[in-house]
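All protein chains but one are shown in place.
This part shows subunit A:
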């Protein structure tokens, strides 16, 4: 498969997936019904599940699905957004190449896109994507985006406390995308209650880990009852019935056993030789006596409940009943380990040698009683927790198993999302400290940047698909010419085989010198640059006024005016680039735990805005291209979210207002009540970029016509046979 074709192919595949996924995204999203080969039906709005159910066999589709799955395993959220974002990125990439063909027809041989194509190919783009993801993204998030972050913790003087209303907003927004619309309120309330009931003030990550590992054991699904019967109950519900139930109260102690209590004639790899009938009878009597004495001993320790991971024989059950000990056997090892983690109790071991067995460990339970749900009996245990997790169970009801499963998965995903949110996340990047800018005149600098920004973003986000005029191409020409100057730097950095110097000779030496310095991370004291910058400020303010004037006339319909604005605004950028060489230093910062943003595309619009801003100031060709590409692709998500809204809440209106508030430094207002996790979005962005890199770096798909084989499994099986 040709490489250039692969992007086109990938786009086709992604577009098909987008068509399916976009109907399930957001609060207006609908359900998908999946059938399994076994005949079961599953309801889902979970993008990952839908994609997996499709069983796609197209190679690129399989890459995408694999990437989505691994992303979901990590974060539990964002499969649908993943596809939409990827689709827009591919579309953007393809648009770059398309544009280049246009420019060829206009006989612009010097266009940088063509060079891009010729020199770097897709590999270069993918490398640029990696660079972006590892360096620029962190920088932008820390430097710009972080000032917009909200926190779900209400920060008091000493310690942070989780704010219930914020958590409710966060969860409601999460479940908007995951469960049917008539149940989301209920499920998010359930989750919120569960969270607060299980947590103590000192609970931390270990609770999340516990819930993550033992989620199946912590909930009980009941079909045939209305969803509204779902509830949370105190204690732990084991998915088994009592083998023996003896009502008990007072101090109930519990013991765990992992083996059969009744001694057997012979153990594994041993032989028991019966020499006479009496020997057989005495050994049987001994077995009975011993079982009896173990039970007596348990009772003397006040053990009233025996939890066993294996099936206990009739004899044990009988003596347990006689001693008034309740027995629950056949517990799964997961259930046993969950109980062990909660009450910090290890199973007792029966010693074969001495008749007197030692039961070192018992723990108290508050209660232990049968729990009847839909005519099935479960064991309900009131465990006294020794860790920070207070045991509670979720009972999920629904008319069909498929719906219950959907809710279960959504709750599980929500826990994953919260788990990510409650961790600090480290950001590492190379900071380009712009001393000159900061010391000289930051306000002017800021203004210029932002005013230039606006018209630019119009053309890229809204206008581009509809408009293709000569003026536009002129813009590109202008832009490309300036960019070309620095392209040599890019090229040399990534070590490409072809390098055509064709820029004004005057600029080259300065570039080279400065890049050398920056790579050595030396602070810059360059007077000439400062001079240049002063010059720039003048030109900026001049162009600002022009931009300002034209901007008054800007309306959503009038593209022509915007074009002019853009054309003018290109000018200062060109000069500014000269001084954006800054000293570099390695920075490490973090996204603190609990960072959230309002839902409804806030993250996307903000990042879009700052990326374009960054692209303006940036001097490296590939960074500019990649930043713009990503910035524009980001808008795809809010566009879909706002699709059903009309009038004042339509996407262009929202977008304009958001840009305006950003320029005037006002706080962002979202039309939706709800919050979403920043870290989740960050992970999503990086996962998509990784996926795109993967797609771009593949140059050939080799078809293997053979049964797939599991290497490791096959080996171990062979070993067993030999």
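One rule holds in what follows: a residue touches a chain if its C-beta (ideal position, glycine included) is under 8 Å from a C-beta of that chain, and two chains touch if they have at least 3 such contacts; residues count from 1.
Operating definition for what follows: contacts and distances are computed from a predicted model.
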Hey, which one's the missing chain according to UniProt: "ADP-ribosylation factor-like protein 6", "Molecular chaperone MKKS", "Signal peptidase complex subunit 1" or "GPI transamidase subunit PIG-U"?
"Molecular chaperone MKKS"
So that we can see where the missing chain sits, which residues of subunit A does it touch?
20, 23-24, 28-37, 39, 41, 43, 50, 53-57, 180-182, 223-228, 262, 264-278, 280-281, 284-285, 288-289, 292, 313-319, 321-322, 374-375, 398-403, 707-710
